[in-house]
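Pasting in a structure now, in C-alpha cells, and then I'll have a few things to ask.
Only a single protein chain was left out; the remaining protein chains are all shown in position.
Showing chain A:
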Amino acid sequence: MAEGAALPIETLADPVTGRSLWVEARGRLLNNKAAVCSIVLLAFIAVACIFGPFFTGHPFDQVYPDYVKVPASLEAYPKADQIAPQIERIGARVRGKPEAIDVKGDSVTVTLVGQRPIDERLLAYFDRSDMFGVAKVVEKTDEGKRLVVDVPLKKKYFFFGTDTNGRDLLTRTMKAGQISLAIGLLATLVAILIGVAYGATSGYLGGRADLIMMRVVDVIYSLPFIFFVIMLVVFFGRNFILMFIAVGAVEWLDMARIVRGQTLSIKRQEYVQAAEALGVETKGIIRRHVIPNTLGPVVVYMTLLVPKVILLESFLSFLGLGVQEPNTSLGVLISEGAKNIQGATWMLLYPSLTLIAILFCLNFIGDGLRDALDPKDR
C-alpha cells in the first residue's frame, strides 16, 4: 500500500475502520500535484479578491482624473516626468509661471512668477490635483508676484495600472474577481439543486414520468441558450443576482441528465430494494439513498460548471448585458481591455490572466476530483 503515508491519521489510528470512498478520494486528490496547486492558488485568488480591496488604498470606483490609463508599475506615481507638466497646468490656473521646479524626495519646491500678485487661495488647485498635497508658501517676494511654494507629493501605487477613467485596475480586478466567483458559485448552486432533484426523481420514478420529464429537458435543450439568457435579462432587468439565479435555472439540464443516468443504475441496487421492502416512502429513498450516491459525478460536474458560468457571465458582459458600472466583472474588464488593446495592453492582460488562472484552477480541480472519485482506479 504505497499510498498509506498519505492517508489521514484517523484511519491509521484505528485500523478496524473501513475506508470510505470519500477518504480514499481525498488521499488520491492530495497526491495529485496539479490539483493541490490549483486548490492553493484558487484559495489565494479568492482571499485576495475578497480582502484585497481593503488594502490596495483605492476604492474600486475612485476616479483619478490625473492618472487616466497609466501603465502598470511597481514604482509609485507620480513619475518624475509627470510632475513638471502637471505643475505647468496648475500654474496656468494660478496665473503664475512656474520656474525652478525642484523635486526632492517626497516634495517639490517651485517658484511661481505672476504678472500681478498671486492669490494664495488659488494654491488650493495643488491639493485638488491627484498628485499633490496642500501647498505651503515658503517665501513671498516682489509684492506677492513671486511665490516660492513647497508642495508635498501624494504617492500612489497602481500595480496593474489604471483604466480609461483613471480607476485603479488592481482594485477593480479584485472586485471583478469577487463578483465573477460569486456569480459562478451562485448559479452553479441553483443548477445543482434543481438538476439533482429533477434527475433523481425522474430516474427513480422511471416509466411514463421519466419519459415526460426527460422530454421536457430535451425541449428546453433545443431552445437556443442565448435566446433564453437574453430573455432573462429582458425580464429581470440588470439585476445580476436575480439573473444568475435564472441562469442557474437554465444550466441544470446537463446535471439532470447525469443524475438520472446514475439513478437508473442505483435503483437496481440491493440497498434500495431493501428500503423499498421495508416500506420507506419514495421521497425518503430518493433523499437518503439515491442522491447521496450520485454526488461523486455531481461534485466533478460542479467544478466544471463554475468556470462555464463565469465564462458565460464574461460573454454576457462582453455583449453589454452583464454587470453594470461602476460594478464590474472580469468579463467587463476584459471587453474594455480588448477595446483598448492598442494603447493599453495592461488593461487586457491582467484581468485576462486573473480569469484564465481561475478557470485553469477550477478545471484542474475538476479533473483531479474525477480521477480521485473514479472507482476504477482503486
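Convention: contacts are C-beta pairs under 8 Å (C-beta built on N, C-alpha and C of every residue); 3 or more make two chains touch, one makes a residue touch a chain; residues count from 1.
Quick note on the criterion: contacts and distances are computed from a predicted model.
Only one of "Putative monovalent cation/H+ antiporter subunit A", "ATP-binding cassette domain-containing protein", "Succinate dehydrogenase / fumarate reductase iron-sulfur subunit" or "ABC transporter permease subunit" fits the UniProt record of the hidden chain, and that name is "ABC transporter permease subunit".
Where chain A meets the chain that is not shown, the touching residues are 218-219, 221-224, 226-227, 230-231, 234-235, 307, 311, 314-315, 318-319, 331, 334-335, 338, 341-342, 348, 352, 355-356, 359-360, 363-364.
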